[in-house]
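The complex is shown incomplete by one protein chain, all other protein chains being positioned as in the whole.
Moving on, here comes subunit A:
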Amino acid sequence: MLRPVLFKAVRAAARPAGRSVTPIARPVIPRTTLFRQRLHPAACLGAVRCYSAGGALSKDEVQGRILDLLKNFDKVSDASKLSPTSHFTNDLGLDSLDTVEVVMAIEEEFSIEIPDKEADAIHTVDKAVEYIMNQPDAH
């Protein structure tokens, strides 16, 4: 006899409280953004650089990446002449402006910035590889 009355009273007391709670609980969007923020670093984990790892690039890798980059450069007139020793102007038929573009592409590929003076000296694949190997920041 007393129990149902008690239940009713409790329920009645809980209901308005519950209703007043809903508007607070409603902002689902901030919650998802919070979730997303929490997820974000985990999703990017692949791109996070581990500074403890030996970051040095091997010469073959650098050479391969530069040759690939040149292969995809549409102004290289004769792709068969592409070799680790090829000269941009003499072998690949690039002019000085194309060389500037190649150097820019190399900068982008290895996430470094090459100062004007050094960039001026890069005329062959060899020189580019050598320069990258001397850059501890290149990756």
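The rule we apply is simple: contacts are C-beta pairs under 8 Å (C-beta built on N, C-alpha and C of every residue); 3 or more make two chains touch, one makes a residue touch a chain; residues count from 1.
We adopt the following convention: contacts and distances are computed from a predicted model.
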Out of "Serine/threonine-protein phosphatase", "LYR family protein", "Vacuolar fusion protein CCZ1-like protein" or "Large ribosomal subunit protein mL46", flag the one the UniProt entry gives for the chain missing from this complex. "LYR family protein"
Thinking of the whole complex, not just what is shown, which of A:Glu61, A:Asp95 or A:Asp137 touches the missing chain? A:Asp95
Identify the residue among A:Ala9, A:Ala79, A:Met104 or A:Ala121 that touches the chain left out of the display. A:Met104
For review purposes, identify every residue of subunit A that touches the missing chain, sorted by number. 74, 95-98, 100-101, 104, 116, 119-120
